[in-house]
Structure formats: structure tokens, C-alpha cells
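With one protein chain removed, the remaining protein chains of the complex are shown where they sit.
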Amino acid sequence: MRTLTDGRGLLFGGDYNPEQWPEEVWKQDAELMRAAGVNLVTVGVFSWARLEPEPGRHDFGWLDRVLDLMAEHGIAVDLAIPTASPPPWLGHRWPETLPVDEGGHRLWYGSRNQFCPSSGPYRERSQSITTALADRYAAHPALAMWHVGNEYGEVCHCDVSARAFRSWLRDRYGDLATLNEAWGTTFWSQGYGDWAEVVPPRRAPYIINPTQRLDWWRFCSDELLAHFREQRDLLRARTPSVPVTTNFMGFFKRVDYWSFAGEQDVISNDCYPEPGDPLSPARTALTHDLMRGLAGGRPWLLMEQATGAVNWREHNLPKPPGQLRLESLQAVARGADGLCYFQWRASRFGAERFHAAMVPHAGPDTRLHAEVRAHGQELRGLAGVAGEPVPARVAMVFGWESWWALEDRGRPSDRLNAVDQLLRYYVPFFERGVSVDVVPPGADLSAYALVVVPNLFLVGDGDAAALTAYVNGGGVLVVGPFSGVVDPHSHVRTGRFPVPLREVLGASGEEWLPASGPVACRWHGGAPFEAETWTELLRSDGAEVVAEFTGGDLAGRPAILRHRSGEGVAWYVGTMPEPAALAALAGRALADAGVTGVLDGLPPGVEAVRRGEVLFLLNHGATTVRVPVPEPGVDLLTGSPADDHVTLAPRAVAALRPEVPTA
Amino acid sequence: MRTLTDGRGLLFGGDYNPEQWPEEVWKQDAELMRAAGVNLVTVGVFSWARLEPEPGRHDFGWLDRVLDLMAEHGIAVDLAIPTASPPPWLGHRWPETLPVDEGGHRLWYGSRNQFCPSSGPYRERSQSITTALADRYAAHPALAMWHVGNEYGEVCHCDVSARAFRSWLRDRYGDLATLNEAWGTTFWSQGYGDWAEVVPPRRAPYIINPTQRLDWWRFCSDELLAHFREQRDLLRARTPSVPVTTNFMGFFKRVDYWSFAGEQDVISNDCYPEPGDPLSPARTALTHDLMRGLAGGRPWLLMEQATGAVNWREHNLPKPPGQLRLESLQAVARGADGLCYFQWRASRFGAERFHAAMVPHAGPDTRLHAEVRAHGQELRGLAGVAGEPVPARVAMVFGWESWWALEDRGRPSDRLNAVDQLLRYYVPFFERGVSVDVVPPGADLSAYALVVVPNLFLVGDGDAAALTAYVNGGGVLVVGPFSGVVDPHSHVRTGRFPVPLREVLGASGEEWLPASGPVACRWHGGAPFEAETWTELLRSDGAEVVAEFTGGDLAGRPAILRHRSGEGVAWYVGTMPEPAALAALAGRALADAGVTGVLDGLPPGVEAVRRGEVLFLLNHGATTVRVPVPEPGVDLLTGSPADDHVTLAPRAVAALRPEVPTA
Partner (left out) sequence: MRTLTDGRGLLFGGDYNPEQWPEEVWKQDAELMRAAGVNLVTVGVFSWARLEPEPGRHDFGWLDRVLDLMAEHGIAVDLAIPTASPPPWLGHRWPETLPVDEGGHRLWYGSRNQFCPSSGPYRERSQSITTALADRYAAHPALAMWHVGNEYGEVCHCDVSARAFRSWLRDRYGDLATLNEAWGTTFWSQGYGDWAEVVPPRRAPYIINPTQRLDWWRFCSDELLAHFREQRDLLRARTPSVPVTTNFMGFFKRVDYWSFAGEQDVISNDCYPEPGDPLSPARTALTHDLMRGLAGGRPWLLMEQATGAVNWREHNLPKPPGQLRLESLQAVARGADGLCYFQWRASRFGAERFHAAMVPHAGPDTRLHAEVRAHGQELRGLAGVAGEPVPARVAMVFGWESWWALEDRGRPSDRLNAVDQLLRYYVPFFERGVSVDVVPPGADLSAYALVVVPNLFLVGDGDAAALTAYVNGGGVLVVGPFSGVVDPHSHVRTGRFPVPLREVLGASGEEWLPASGPVACRWHGGAPFEAETWTELLRSDGAEVVAEFTGGDLAGRPAILRHRSGEGVAWYVGTMPEPAALAALAGRALADAGVTGVLDGLPPGVEAVRRGEVLFLLNHGATTVRVPVPEPGVDLLTGSPADDHVTLAPRAVAALRPEVPTA
């Protein structure tokens, strides 16, 4: 497999949709790209109708010219398999390819993504266009990567999907009796007597069977993966050395990216932070860390970001000057080897014509394009970072199955959510400059000094055993509330909770108690703090009570416990502490694990992360700050030396390579 | 008909769903039940698919064993007719049994309640399973009651339902001309020329004909009642002495419980107070009083309540310790002879696995189960209360037809609602310890000293005449705003309002005037107060002006009037006074009627109600209070004597039986 950055350094570019423009613009594009340091463009994501105006009739001439032009200018092409947006002829000739929502409505073309993932005609036409593209461009010098589909996430509830779901369930359960047991169909008289009775979770009078819904999530994700694999295999057969990717969307619920990750050659992601969200820096960092986790620690690509405002929010805030560079370098710091944008040139028409681009409507002689060009150029100084890892001694466990199982109707509270919990626990590490890997349940934890499980509602026996073994072998574990509750069928594990972890935690509980307002707590023998939303009726079974509830019916009962088990330490948190309290807890767990941040004295608002030997410092705050540095170095972005500190204006970044001091 | 409490005292138990558990658990269940004083369980509510895995094939063996086990342990069984949740095979084989919403969507199985009440196959399969169960268990010693369906409330808009609706309308109106007149179809060109044109109120471009909708409410309720009667008649034919019930849901809008009540042998209800609602104690008391009214003053059963948090709200608050006992005893105080829970053992799977139960997931060795057990045991001390009535000299009139007619689109304000108005008027009586009966329009009022009509938007001529006769015969009547507005066709009665009551009220009005904010009022010659939401342009036609508006265009106009008519007194309230003002008004009306509460000096937060000779005192407040008692007695719950007062901690209850003082 080729490595994209070999000879190119960091990748820089974006989606390029030349079919929206007359050919005279293309040449200007290529020149502007070269001037801006663009070395990778994604072409053809939404070109199916242009490439195949009617079934089986292809028009590749324009694409030939585009790829030739890119090759001439030394720009690599990430060539798309355009299956994300079928042409109108697909839905018109094969109406059964149009997706059906849970209420039974067909969705139409006129937008994009209008396909049933299980549809035969859709699958066949996908393979046909994939084969045609692969056959034609396999040897094109511009071809550097295949980009299958776009932001996979479609779901369909039609009868074809129902058949596919039944087939998937047969593979999973073998027989109906096993399915009935797994789904708990003795509840509410749901016993199935014939496979033909089994359907997707369609709109129903009341809450739908949670295991049916969990299996539906699994099936929908698997069905999309099956589609991806079909195209990938066709591509691999024709171009074994060209990597294949599809672009993720961060914490996107519909698709289990852990299952996708192993099937891809390169992990790539689309990332659109909300400029108005004060938690954006941490949330984005967490997303990047997830991508690094999906990539198994190897570099990944930021496939789409925006140079300014997007257009799909209700009120789309722009990025102030410097923000696009700050966000792009944040991705580099956290393992990205490529920084791409949607899109190169702002569209004049179509649903995204008000989405910011690298070349805005007003043209290249603009503040925005100047920023893009400067950023593209400065990335050359970071070429040495390409391929470097981001070392981390802390891991956070996150899994899609648990997310799906947790966030369904009919649970104690819809205010305790998987990604929110993950972010709450992530923030204190982010603020201390402690790098974190995001790993799936069941991951090998041996490399980590500290493992945090902010929430793992669903946990398998093996995964729970692995956490226990990790602690007993010397690890430090922090487990958040409402974890270990259900098994992989989403059946509640009976007994004092968390059933499969209570031994290692030295604590157990008997009731989950959503809170009506703020919850008064106190560090044992120490200061008070507040928690919110959630409490549990716990007892110590040997653990040290680190904090206790002080108000209401739980006064005096444990809130946070810490247990020495084997060679390690396990913490359990039975509530949702306020951020400062959670930060204190993180500090104590880090101390247990002997882990520190990359530097001391990190000012608020500054992100610090080390990639390879380079220390990245990024000022997300609104004021200029002085940041002490742990060793003398040189800023790769400016070439300036930094002896014992750097000064960072708002939105400024330093990328310090350590240097042997001259003295 | 057997009386359930004979030989059993108060009933205690819950829904028991053994089909969710392996048989080895059943024996443990029976032992735990016995230890907890359980003497009644409801079995099989959701067992249709288990009992009839395919049409006509029955599997009763497991149920035989369950009933035998219960009989062995002396636990009576309320055996369910499981028609509330048909098996998937019903919808799969007869798709027309799946209900259709007003937008034309079929709803699917996968949850529960997926049936069209008018569907032929559904009706036939219901009768078949009912017959099979009745034939098999008619003589079983455990059988104590039949429980038909569950929480009736399904509605369907399909073509089968349309045919049934037309048939119902033919019965009601005879011919189309009469229907056209009743529905006022000259408005908006809705005249029907053929019965086949008449359909349910399906989704339409704008507001739907209100009489069509009112008749639809009536039809839907009647159609469910017809289903209930079909099963009941099959059961009665086989077990004439076994009572038949179906469980209500309090103020549930879709079903006219007054019409259901007369068809049932026992009134039973499901009651789930929202722990976070400060009005819960009064709202729940009102619901209990409604049940007593539906039962014609005889005892009723609390068929379902929760031991802790439910799972179907977004954020499900738990009950603090003592709360389950407090709520259960509140039901006893207000006429319940049975206290049952959903459900005995918390489910591991299915949509309600996070609903609290008598035995939680953590098992019997828990705080919660200990509370359940203690409560079940203490109920034995109240055995003598079973069968006793709750005397009341005040009645409040409430009817479903008026509720349906009022709360439709296109009225002056959607902030004046039937149940809210009822509760507003109920609260001051609740707070004074004055017992209230809830009665339907047209009820015999001769036993009451005071009758309150918080809102009766729709009133028939006869019902209005009965109210007038009641006053003229010496009664005291209080009528709230926007009453007497429409006739049973929901046609506005023309002339000064309230047309059929203005004579007895000695007052009349010409405009309903929703208010834009707080409304300034004053007691005539007295203190100011505020009202809200609603005003009316009224005049006295002989009534005394008790309060007047003081602000805006209505300044100086009457707000509340009082009229001596015949031997009695009639009040009219043309606004929505703040709670304190409404309490003052209630006090004056009580004085008119010569009615007082069960004791003087009732502290805030304490509910006082007498059942039979026993005085129940329940502390819903957050502080310990001293409550004076009207006579010496003994607390049946503790055996302690009470000479002149009792002290009640928060959530504490006393049940005082008067004793002849020893002196």
C-alpha cells in the first residue's frame, strides 16, 4: 500500500468539483492550487449523474481531463466512488431503491443520499460504476487514493430492508427461539412464530423493543459496511496498492466506526466545529483522538473541514481570522497527516452554495483565500511531522453498541448520554495537556497507565473481565455511572450493580436515582462540591469512600469510591460531579497512575500536545499568554527559537522541535 | 358476585409476569410474595403470544403451573384477558388489524397496543382467546377476578373504522339530514350527500369540524367499550360470580370512564404521580375521588402504581423512602381496597426494564424491597377499613363529553382546560380536609350540600335543568367560567351566556375575553386579588356582585357573582382567580352550604380524610408537624394512642380509629 505522505509531506487540499464550472475555470483552479500548496484533491464525490447520465452509458472525458490537469500540476487525486448520491434515474427507474423512513414514507431524490442500502438495483449500479471507474483510472498517474461514498449513514425500513434484516438475524441467532430469548419477546406478547413476522422497528403505538432496536442499529451499520466492502474489494482487485477510504463524521451514531475502521486503508474524517460552542476545542480534540484510535495510532486524514461558516446550521457563525489555521494545526497535533476542506471553490448553485470554501464567491483576492494560501504554504515546514505518532498513557473506552443501547426510550434519564459523558471526562485531561487515546471495549489496555470508562452501559463479559484483569495487573481504572448495566442483548444484569465490575470496584449499588436538581456532595473529610442529574444508592464492599452525598435521602451514602484491587486501583463515580470536582478526581487518578501532562504551568485556554518529538501549543483563549516550555526548541512554523517560553496571541500556535542547547 | 376483600382484608400485590423468568424463580417469587403479604397478583396481561403461539394453538401448561403455585401460597389471581397486546402473527397475517393514525400511517407491532378496535379479525381472535381462557380456568381455585385488556385507549382511522363510525352515526342520527344538521355542515361546504362520504376526522388542511371530532371521540370510546363488553359477556357466561374489571388511567381523555364504569364489576385504576410535581398530592387525591365516583361510592382497586421511578418520562425521578407507603395509604384513605404495583419483579428485558418493581434488579435484599415488605405487612392492620365508604357532602361535576368538546382547536384560549380547572377548584377543598365526590353531569345531587362545576363547556338541557333544580331546592352551586356554552352537538347556545344557567345564576354575559396578562380584581368593598388568562363581559341580572374587575376595559364590571335562587345559592365565577382568592371563594361557598373539613387547624401539607370511622392524616410536607385530632383514637398502623394530636414526620401517616376515652 502506498503511503500518501511519502514525498509530499502533510497533505493539503479539498473537495474539487470541477463539473460545476466551465473548463476555462479549471486551469485557473490548478494554478491557484499550486500557489496555495495544495497537493491532494478529492474529485467526483457527487458526479454519478455526470459520469453515467443513464444506466450503463458513461461520460468520462471530462474526468480524464481533470485528472490529467491535476497530474500536470503535481496534485494527487483522491478519486471518489460516487455512490452517496445516485442520479435521479435510479429512483425513477427503480423506485424501490428510494429509502423508506420508520413511518413508512419513501424519501425522494432532489437532495442526496436517497437510497436503500439493501436494495439490489442500488447495489448493482454501485458495483457497475465502481468497476467502470476502477478500470478506467487504475493506472492514472494522478490517482492516489479511492474515496468510497461519502459520510455513510443511510437507513431504510422498507420490505427489502426487512428481508435483509431477517437474513442478518438468522446469521446472528440461528433460530427463532434464540431470537425470541435475545429480544425478550415474552415482554408485551412479542413472541415471533415465523421469521416472516420479523420486521425493522417501524413506527408503533409506544416504546419499541429495545433489543430489536439495538439489533437494528447493528444491522444498519453492518449493511452499510457490506456496501463499502463490495466497492473496496472491486477496487483492491484492480489497484492493490492504492489505499481506500471513506470519510467518517466523528461521533456519528448510525455507524459503528470501530467495525468500519478495520476495513479501511486510511481513516479519514469530516470535522465541523461549531464556532459558538465554548467546548469546541476539547470536543474537536476528542474527535481527533477518536480518529487516531480508529487508525490504530497511525496518522489519519482530516478529509473535510470548513474555511469559514457552514450553511447547514440555522445561524452559521463564521471563523475569525486565524481560526482556520488554529483548527487545522490542532488536527496535525493530534495525528492528522492531511488537512482538507469542503470545498475548493464555493458553488454558485445547489444546496451548499453558502458553505465556505477555499476560494470564496468573491474570488482569490480575498482575506479568506489569503489565509488559506498562507496556511498551505506554512504546512511545508511541518513536513517532518508526517507519519509521527501521538504518545498517550491514558485511554478512554467508548463503544457504539453501548451508545446505541443506552440512548433509547425508556431509560432512567435521557440526560445521561454516552458522548456527553465521554466529553465531561475528557475535558480535565485536555486542560492538563494529558494525551488520551480513545479505544473500543475489549481493546488491549496493557500500554496504558490509566483507563477511563466514562460510561459503558452495555458491556460484555469478556470486556468486563479485561477491565478487571487490567486493574489487578496494576492499572488504574475510573468507571462512570450507569456502567455495566446490560449485557450484549441489552438485558439488565441482575444483582447489585455494576454486576461484572463490582468485585474490582469493591463497591455495589441497588438503585439508579435520577436527581431533581443539584446534588450536594463532599470529599470525604474535605470540601463540598456539587453534582447533578444522577445519583445511585451505593455501598462500599471494601472500597475507600472518596466522596459522599450530603443532602437528601442519600446523605452519608458514598458518591465516589476508590478500591485497591490486585496491583491496581479502581474508581467508581456514582454521580455527575461538577467540572471542577471531576478535574480534581482526574488529578487523583493521574497521581495513582503516575501520569503527568506534557508541561507544567499550562495557562487556561492553551492546548498542549506532543506529536513525535514536536510540542504543539495552541491558544484557544481570548488573551495573549506566556507558556513555559519544558526544553529549548525551535518553532517549525516560524523558525524562531524558544528558550524557556513562547508567547501566544489568541489563536496563535507554536510547533516546537526540541534542540540541543548551544551552551 | 364475590367480594375480593372478604377474608383477605385489603388487597396487596401487583402484576406478575412469570413468563419472563425461568421456572426456578417462580418458587422464590411465591415465597417472597407471602413474606411481603401479597394476596393478589395479576397474571397474563401481556401473555397472548405465549398462550397462543399461532392462531388457535394454545400453550396453557405454564399458566396452569403458575396458577397452581399461587393457589398453593394462598395468593388470589386477577387473570388477564391479554387482548391489549396482540402477537405479531395477528398483524402479520391480518395487516388490516394494524391501526392507522389520522395521517394515514399504519402502526406496527414491536411495541404493544397495535390493533384496530373495529377490526373483524382482531375481534374474533380476542373472543377466541377469551373463550379458551375462561373455559380453562373458570374453576381454578386461584381465580379471583378477570382483567380484560389493559388501559384501553386505542384509536384507528382506517377504512374499517370508517365503516364502523358510519354505522355508529346511523344509530345516532338515523338519517344524513339529521347528521348534517348536527354537524353544522353548512359551514365550510361540508354537506354530506351519501353515507359513504362520511369518514373519521383524518388529517386535513385546516381545522376539522368540531362536531365530527366530538362524535369521533364518542365513537372511539364506545368502540372500545363494545370490545370490553364482548369479552366480559363471554366471561360472565362462564363464571357468573367472578368479577370483571379493566384498569383505568385516571383522567384519560380518550375513554369516557362514566360509560365504562357501569359495565364493570370492579373499578380499578393505574396511578403514577409525577414525583417532581408539587401538586401531585392533590392531583392524586382528585384522581382517587374520581375512581370512587366511578365506583358509585363503593371501594375500588389501585391496580397499578410504581414502587419508585417509572421509565417512560424523559427524566424519571425516584420516590424517596416512605413515599410509596404514603401514596399507597392515600389511596386507602380515599376508598381503595387494593394496592397493587406494576410489577412484581423488575424485567431484565423489554421496553419497561427500567420501571421500578416490588423486587428490583438488585434483588430482595434491598432498601426498596424492604419498604415493600413492611408496607404489605402493615396493611393487615387496616383490614377493617376494607369495604368502608368515604363520606362527602361536596360534589364536583366532571364529564368526558364536555372535556372533548372544549379541548379542540379553534376555541378562545387553549389555556382554559377541563382537568386543570377541576384541579384548581379541587385544591382548596383538599387543603381544608373537605372530602369531595366527583360525579358526572346529570348525577343525582340530592345528597350534597355543595356542588361545584369548575367547567362544563358542553351541557345538555336536562343536566342544566337538574343544576337549577338543585339550587332551587336548597343547594349551593358554584359554576366556573366558559360553562354552559354549547349543547350536546357542540353548537353554541345563542343569547347571553351561560344560556341554560343564567336564570339560576342571576347573571349573564356577552363576550368571552381571554386576558393578555394578570387581571386586577377586588372583592366587592374589600381586598384586591389577581386573576389570569380569562375574563368575561358580565352583568348582574339580580345576583350580588361579590368581586369585580378593577383594571383595563372591564374595570367596574362583575367578576364573581352570588345569587339566591329558590332555597339555594348559586355562584358564578367569570375569570380564573389566583389560588388564594379561589380558596377564599371556596370558604364562602362552604359557609353557604354549612360544610366544614374533617378537623380544624390542619397544618399546611397535611391531607386529612375520613374513611368509615377511621381518620387518615398524611403528611405530604417537608417538615414534621403536630396535627390536632378531633377525638381520642388509636393509630391502626402503629397501635399507638392519640389523645388530642399526632406528630407526623415528613411522609408519615396516621390512621386513627376513634376510641371511647377510658376516663
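By written order: A and B. Residues from 1 in each chain.
Following the convention adopted for this analysis, a contact is a pair of C-beta atoms (placed from the backbone, for glycine too) under 8 Å apart; a residue touches a chain by one contact, two chains touch by 3 or more.
Here the structure is a predicted model, which means the values were calculated and not measured.
*Asks:* Touch as defined at the start, partner being the missing chain; which of B:Ala80, B:Ile208, B:Ala395 or B:Leu422 qualifies?
*Replies:* Checking each option in B:Ala80, B:Ile208, B:Ala395 or B:Leu422, the one touching the absent chain turns out to be B:Ile208.
*Asks:* Specify the residue from the set B:Leu513, B:Ala543, B:Ala559 or B:Leu656 that touches the hidden chain.
*Replies:* Selected residue, touching the omitted chain: B:Leu513.
*Asks:* For the chain not shown, which residue from A:Gly120, A:Gly174 or A:Gly276 touches it across the whole complex?
*Replies:* A:Gly276
*Asks:* In the whole complex, not just what's shown, which of A:Thr3, A:Ser259, A:Ser280 or A:Ser347 touches the removed chain?
*Replies:* Only one listed residue reaches the unshown chain, and that is A:Ser347.
*Asks:* Which one, B:His491, B:His524 or B:Arg657, makes contact with the chain that was left out?
*Replies:* Of the listed residues, the one touching the omitted chain is B:His491.
*Asks:* Of A:Pro360, A:Gly442 or A:Gly621, which one is in contact with the hidden chain?
*Replies:* Of all options in A:Pro360, A:Gly442 or A:Gly621, contact with the hidden chain holds for A:Pro360.
*Asks:* Extract the touching residues of chain A with respect to the undisplayed chain.
*Replies:* 17, 19-20, 46-50, 53-54, 82, 85-89, 92, 99, 105-114, 154, 275-276, 308-309, 311-312, 314-318, 320-321, 346-354, 360-363, 366-368
*Asks:* Could I get the residues of chain B that touch the absent chain, sorted low to high?
*Replies:* Touch with the absent chain occurs at residues 103-104, 183-194, 196-199, 201-212, 409-415, 489-497, 509-516, 533, 537, 552-553.
The working rule: only the chains that are shown with their structure count from here on.
*Asks:* Roughly how far is chain A from chain B, going centre to centre by Cα mean, in whole Å?
*Replies:* 49
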